[in-house]
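Written out below as structure tokens is the structure these notes cover.
All protein chains but one are shown in place.
By letter and in written order, the chains are A and B; residue numbering begins at 1 in each of them.
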Amino acid sequence: MEVKLDRINKKFGAVHVLKDIDLVFPSRKFVTLLGPSGCGKTTLLRMIAGLEEVTQGAIRFGGRDVTKLAPRDRNIAMVFQSYALYPQMTVRKNLGYGLRVRKTPKIEIDSAVERVAKILEIDHLLDRKPGQLSGGQRQRVALGRAMVRKPDIFLMDEPLSNLDAKLRVTMRGELRKFHLDLNATTIYVTHDQLEAMTMSDYIAVMHQGVLQQFGTPEQIYNKPANIFVASFIGSPPMNFLTGAVDGTNIIVNGVALNLPSHAAALSGRELQLGIRPQDLVLTDQKSGSLPGTVSLVELLGSEKLIEVELEGGNHLTVQVNADHNTRLRETVHLKLKPDRAHLFDRESGEAVLRQIAA
Amino acid sequence: MFRRNLFSSDRVVGIVFIAPFLIMAAIFMVYPIAEATRLAFVSYNPLRPDASFYVGLANFQYVFADPLFWQSMWQAVVWTFLSTLFQTVFGVGIALLLHRTIFGIAFFRGLLLFPYIVPTVVIALIWRWIFNPEIGVVNYSLQAMGIIDAPIYWLSTPTMAMASTIMLNVWKYTPFVVICVLARLQTVPIELYDAAKVDGAGAVRRFFDVTLPQLREVLIVVIVFRTIWTFNKFEEIYLLTKGGPGTSTFNLAIYSFEQSMANLKLGAGAATGVVMMVMLLVGSIIYLRIAGFEREE
Partner (left out) sequence: MNRFFPSSARKALLYLTLALVTFFVCFPLVWALSTSLKPKSEIFATPPILIPRTMTLENYEALLTGRQQYYQADPKAAVSGPSPAAFFTRWFMNSMIVTIGSTLISIVVSTLAAYSLTRFRYWGRSSIPYFSLLGYMVPSIIFVFPLFLMMVRLELTDSLWSLILGYVCITLPFCMWLMWAFMRSIPLEIEEAALIDGASRYQAFANVVLPTALPGIIAASIFSMIVSWNDYLFGRVFMNSLDNFTLTVGVMLFFEGTHVDWGLLMAASVLMTLPMAILFMMLQRHLVAGFGAGAVKG
């Protein structure tokens, strides 16, 4: 079931929290709403669920306008950040609640509950109460509650943020598998870009109530639409420098760095250069490379992060193989991989290079 | 050496500070209760205080044989049950409806405590005034609105007098219930309601499946305490009806009072008091049992 958002606007009093959101969630795909706190992603999710009113615009499920429908009529299921399990009911009753409320015959409820419990491996917990379960178990019950009802659309509001780091990694895979089992359109909200990257078919990046970019994880990572997306995605974050384009080079700190050939169209403009730490190389060549002093070396394991201070005070982070033997206060030269360079307009933040390349 | 000094002077301070309380408690709490129990076993005529003598269980026998005692007991039960019932129902209802108001809620909460601070004497007098059959504003308004034809004698018939005292009790103490329930409601996680909405539960279902279970503990405490307190209330009834008309609104406290003041049988009054204390104890134990079970889970 496809979910379509048509010019969605949301105001809380005078505060305009969502601005002209046009978005399509393709049927049966896993789409993540990604953004920092306060960007409006949870509000948007709640509006899709029917828990918040839409100020302006329309929401359609498979062509059907659901904007004014109550949650119970939308055939959706939702997992909340706190799981929101009914504390006084057993797991069995929690799982069956949605069906019970719809007056499904008891036999059907029981078999559905048993089936789901088996799949999620919580069948031994059926007679316990939520207070007696661990965080991971509670989450599975929350998932089970959604699964039992066979919804068209499945919503998740930061379900992993209450789990410890190790469990989170395991659950990421499980949620992805869960989505495939359920075979529903899944809309997932998070502020963690790693979750978004690893789990989604598509990502919608949001910032201050505006949709920044919609695309596959590869597109978001490799072709960010603006500075915000570029800086939000990727760890460690992208480096930014200012420079003037001259032919197929960009002049930064007086050094001419190579750019791809189509960059010549932008010649003469002063732009923001973006380059990921993974796309910078340490080189011995003194020409066409930026000189700098090493100010910090961090060992990550198989990689090292080296912070280099350039003339003029800019810092760049470079990610290199751990067997590089770089020392503090050593002078190094940095070169960038030309086809990995991003250029952004200094005022609007829009990416200008990829538009030409595309 | 410093430590030794501090320790011994600490001891002194500790004792000095608690001594006044212990003394006062002994005189004004322990003694009266002990004496009240003692008086139950004695025949005491205030006009001839030195002629009191031990009578064993005679006072209790007298009281248990008195039909008025049992009538008072029954009326107390009825009064307590109905008062608590209305207080709880109205209290929960009002709290639910107030739950979502954001504007001015602090002021309103203050307003709700107002009946508690009004002296019972004042509210009883005002009640008598506005419920006066001939010249009270209530009867006038009801007749003017066509709800009744003839004036209701609010305080002159046994049923109406009981109803009036219940009304007064409800007026005075429902706000308490509202505040307690409201406080609890505000800690119920909203996500539970959201989940229920998504699951398909309507408003009524949400009340029974989400709200009520969350309110369970608060309600138990509130109901138990209100029951214990209402059962033994003296002023709310006495100042409105003096236990009348006749003895139709007597409860055990008034019965005890009348035995001591009107009949000058302090022994009987004390015996009634002992019965009340025993019932209080039983009630508290039952409450602790229930509350204890909650905690074990």
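Keep in mind that, in the parts below, a residue touches a chain if its C-beta (ideal position, glycine included) is under 8 Å from a C-beta of that chain, and two chains touch if they have at least 3 such contacts.
As the structure is a computational prediction, the values presented were derived from the model and not from experiment.
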{"item": "Contact residue for the chain not shown (choose from B:Val13, B:Ile148 or B:Leu212)", "value": "B:Val13"}
{"item": "Touch residues of subunit B, complete complex, unshown partner", "value": "6, 9-11, 13-18, 20-22, 24-25, 28-29, 31-33, 35-36, 39, 49, 94, 97-98, 100-101, 108-123, 125-130, 135, 137, 140, 144, 171, 173, 175-176, 179-180, 221-222, 225-226, 228-229, 232-235, 238-239, 253, 256-257, 260-261, 266, 269-270, 273, 276-277, 280, 284"}
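Following the convention adopted for this analysis, only the chains that are shown with their structure count from here on.
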{"item": "Chain centre separation in whole Å, for subunit B relative to subunit A (CA means)", "value": "58"}
{"item": "Touching residues on subunit B, where the partner in the complex is subunit A", "value": "189, 191-192, 194-202, 205, 209-210, 213-214, 216"}
{"item": "Touching residues on subunit A, where the partner in the complex is subunit B", "value": "46, 49-51, 70-72, 76-78, 80-82, 84-89, 97-98, 101-102, 145, 149"}
